[in-house]
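With one protein chain removed, the remaining protein chains of the complex are shown where they sit.
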Amino acid sequence: MIILEYFLLAGIIMCAAAAPLCKRLLSMVIVYMAFSLLMAVLWSLLQSPDLAITEAAVGAGVTSILFFLTLKKIHALKGTRDE
Amino acid sequence: MLETVLQNRFAVTAVILFGIGFTNLLLQQNLLKKVVGFNIMDSAVFLLLASLGYIEGGIAPIVGDRGFDPLYINPIPSGLVLTGIVVSVSITAFSLALIQRIYRHYGTIELRELLERAKKEED
Partner (left out) sequence: MNNSSEKQNWRKRIVSWVDGDREPKDQTLFVMERRQPRFPRPSEEEREKREKSHLKKFFNWYPIAATIICVSLIGILMAAALSMPTFGQADNPINNEVSEHYLEHGEEETGSANAVTAMILSYRGFDTLGESCVLFLAVVSVMMLLLRDEKNTDEHDLQKMRSEDIIAEEHHDIILKQAARFLVPCIFLFAIYVLLNGETSPGGGFSGGTILGAGLILFSSAYGPGNMRMILTYETYSAVRTFGLVLYITLYGAYIFIGANNLPNYLEGMTLLIDLAVGLVVACTVYGFYAMFARGEI
């Protein structure tokens, strides 16, 4: 279990460092989504299932949707119909 | 030294995450990247709080008749973080809405161009 913990912590740091370094904004949001999912697993390892449920619904779901909609509004999504 | 780091691994991770988020918040030119940095900072604070309440070998604080007397983790940091996560979403939504309005007005979300255009418009 403790090895899983180390893997998760390293993965979280890697995701957090990689997310803002991405060139494309879309990939940045997707890496941030992965960050949130790893965080949700970590909450359940820390024995707080309430936090895990909320983080999985909020961080990976709602926040990313809001980011995607903003990307669409500021015309940063390539390959969609409006371009 | 290494032993302390390994023992306090969650606090150390939280500090590193906070540093990454804060650096992005200050140094990125793109407003969206600043918002992501801000979110990472949020997560770091939550991680530190939740790890403070954890007790080795404890279980989730759902009290019930289990037939033995288990060790529960501290429920207070969990409750605080639970409210914090939801508030962080609303802050993210508000800042993204502001970014949309900025883009509609100035046509860019790069901070440098934005400041130059705003200066030009002021005159």
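Every chain is named by a letter (A and B) in the order it is written, and numbering of its residues begins at 1.
As a working rule, contacts are C-beta pairs under 8 Å (C-beta built on N, C-alpha and C of every residue); 3 or more make two chains touch, one makes a residue touch a chain.
Everything numeric in this text was worked out from a predicted model, so none of it was measured.
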Checklist line | Chains still shown that are in contact with the chain withheld from the display | finding: A, B
Check: Which of A:Ile13, A:Leu37, A:Ile53 or A:Ala76 sits in contact with the chain that's absent?
Finding: A:Ile53
Next item on the list: Just the residue numbers, please: which parts of chain A touch the chain that's not shown?
Entry: 48-50, 52-54, 57-58, 61-62, 65-66, 69-70, 73, 81-82
Check: List the chain B residues touching the unshown chain?
Finding: 4-5, 7-12, 14-16, 18-19, 22-23, 26-27, 51-56, 58, 60-64, 71-72, 74-79, 82-83, 85-87, 89-91, 93-94, 96-98, 100-101, 112, 115-116, 119, 123
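In the analysis below, only the chains that are shown with their structure count from here on.
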Note to self: I'd like the Å distance between the centres of chain A and chain B, where a centre is the mean of that chain's Cα atoms.
What the structure shows: 12
Notebook entry, point to check: Once bound in the complex, which stretches of chain B touch chain A?
Noted result: 9-10, 13, 16-17, 20-21, 24, 28, 30, 32-33, 36-37, 39-40, 43, 46-47, 50-51, 53-54, 58-60, 73, 78, 81-82, 85-86, 89, 92-93, 96, 99-100, 103, 109
Notebook entry, point to check: Inside the complex, what are the residues of chain A that reach chain B?
Noted result: 5-6, 9, 12-13, 16-17, 19-20, 25, 28-29, 32, 35-36, 39, 42-43, 46-51, 54-55, 58-59, 62-63, 66-67, 70-71, 73-74
